[in-house]
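Of the protein chains in this complex, one is absent; all others appear in place.
To keep things simple, chains are lettered A and B as they appear, and every chain counts its residues starting from 1.
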Amino acid sequence: MATDNADVFRRIQPHEYFRRFIEQNVRPDGRQLHKFRKTTLNVGAISTANGSAMVRIGGTTVICGIKAEVAEPKISTPDEGFLDPAHVQAHSSYATQHAYISVPNVELSPICSPKFRSGPPSEQAQVASEFLNKIIKISKVLSLTDLCIEPSKAVWVLYADVLCLSYDGNVLDASLLALVSALLDPGIMSLPYPMANRAPSVSNSFPPLVQLPKVTYSEGIVRALADEPVTRLTLYRIPVSTTLSLLAKRLLSDPSDAEESLADEQVTVTIDERGRLCHIWKVGGGSNTATPDVLKECIQRARARYGDVKGMVERAFKERRVVFVASVGDETEMDT
Amino acid sequence: MPSTAAQIMQNVVLPGDPIPSHTGDDTTIKLGPGLTQDQDVITSMKAGVLNHLEGSNRWWVESNQQRYIPATGESVIGIVCGRLTEGFKVDIGAAQQALLPYLAFEGVTKKSRPNFLVGALVYARLSLANKDMEPELECVNPATGKADGFGELKGGFVFKCSLGLSRRFGPLLRYRVWVTSTNGCIPPNILVLIFVRPFRNTSLMDENTPILRFLAEQQIPFEITIGRNGRVWITSGSAKTTIMLANTLQNSEYLNERECREMVRKLMTMQ
């Protein structure tokens, strides 16, 4: 009955249970503290979307779909396209209330975990949405002016939705990876738009470019030009985030759901392909934990993780098949 | 005890400030409200004035707030909110409602239990206060077994004040001020203070709260009960006087002795 006792102990004294594991430099799921879970990437998972990607990090599964459409720009920003959640369009009442929200939507519904209730998006979902929004727009991964077809007449709208299918912690990393991979998905060029350019030359080099058909605007009609080369929508940076939790004064890479709910401090470091930081998000904590050394360690681990993820994304696009990195972090043995 | 303003300023502490109380390793330090110990450092957890009593080496932070946190032995004014099988539910302004058992009264039996209506005002003493448990009240002084002024407060007027002000009135919590008529040995118009509980004459003359003394000197008969939970009940001959007294007490919080005297004088001329 030893296993039962362990289970009882975990339920009654979760903090103590984790602390004992962490003291031995190992986590209840067998990972070392700096190890990431097996990460799988499947680009083009949804055939009906213009761009899509499914990401699994351990028990967390996230799927992102992007649809491109032509729409009228907002009066306030005549030369900017938008990146919106699809349901803004679907629910008109929501659209009128939140006319100026354009945040890629992250949905955490009861499908993925009993923690979430149906109804309006939970706080965690909104935090994740805002996280993606900040990285994409404020950290200038995508320039919305690139989505402009004709100022104040027509712009591209990218409807981006991230749906969590199974929740086991670290949804920020998974969502960002899914969104970025979906944006990189060359399938985004095969737009449902009439006469979309269906055979553009796609370079396999990393980073691939999101492509939209070359279009012209005249007399209120947007036309795709079949024989022109595609417009290349540039991703200026390829951000990859790394989330770490501080639990019992130790840093845990890629926290699972149980670890996330126990840890009171969380750091998410996002870096781009040049090794520059895009975003650092640290919440919670106190009592002398997040010293500069700890934060330096976070950034170091993020850099190591970037290399692994980059390789994975490159392979995914080159080979067009499901690829994965087994427990990322093997190369970065460090005494923690 | 700090007395001058400069001394008080020196003793102002903010949350997280360490308290320099280590005089020697073998001395026992007693920590009062507002202080906490984290390993071998004692820090303040509230903003207020640090106080120290040399004799017993007690340290505490005198702070002010609105929300009442129950503490055993304190006398409070509560409002009866409901009746359960074992006692009344009483709102004392804290996070949880307190329980006032039917048997926590002077000389009560199962047959003769008190019958307060919902909305009644009671003056009671906290017999049990613990952060993990529902607070419990009693309307009897455990030292004497007598009611000693605890019980229902009928009529009158209740107002709220800050917890700091209610504490400044001292342990003297319920008393009457009246002016006697000419009979017997007491000369006319001499002030007689009847202290219901506990008898502590010095409190009324407390230099921190001269306002009560000034009001008493005006020879207005009134009765006042001060709950440590920041509720003050007051009654006098007329509604006008009651409201005047209530306003005077509320306004006195940040006034010094001279200003208090001036305020009372002005109010009396207005009457």
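To be clear about the criterion, contacts are C-beta pairs under 8 Å (C-beta built on N, C-alpha and C of every residue); 3 or more make two chains touch, one makes a residue touch a chain.
The criterion applied here is as follows: contacts and distances are computed from a predicted model.
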Name per UniProt, for the chain absent here [options: "Ribosomal protein S5 domain 2-type protein", "Nuclear cap-binding protein subunit 2", "RNA polymerase II holoenzyme cyclin-like subunit" or "UDP-N-acetylglucosamine transferase subunit ALG14"]: "Ribosomal protein S5 domain 2-type protein"
Chains shown that the absent chain touches, full complex: A, B
Residue, one of B:R67, B:K146, B:K240 or B:R265, that touches the chain absent here: B:R67
Touching the absent chain when the full complex is considered, from A:K38, A:H279 or A:R315: A:H279
Missing-chain contacts mapped onto subunit A: 97-98, 101, 103, 123-124, 126-127, 129-130, 133-135, 138-140, 237, 264, 266, 272, 276-292, 295-296, 299
Residues of subunit B (touch criterion as defined above) contacting the omitted chain: 14-16, 34, 36, 38, 43, 45-47, 63-67, 69, 95-96, 131-132, 163
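We adopt the following convention: only the chains that are shown with their structure count from here on.
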Distance between chain centroids, defined by C-alpha means - subunit A, subunit B (Å): 58
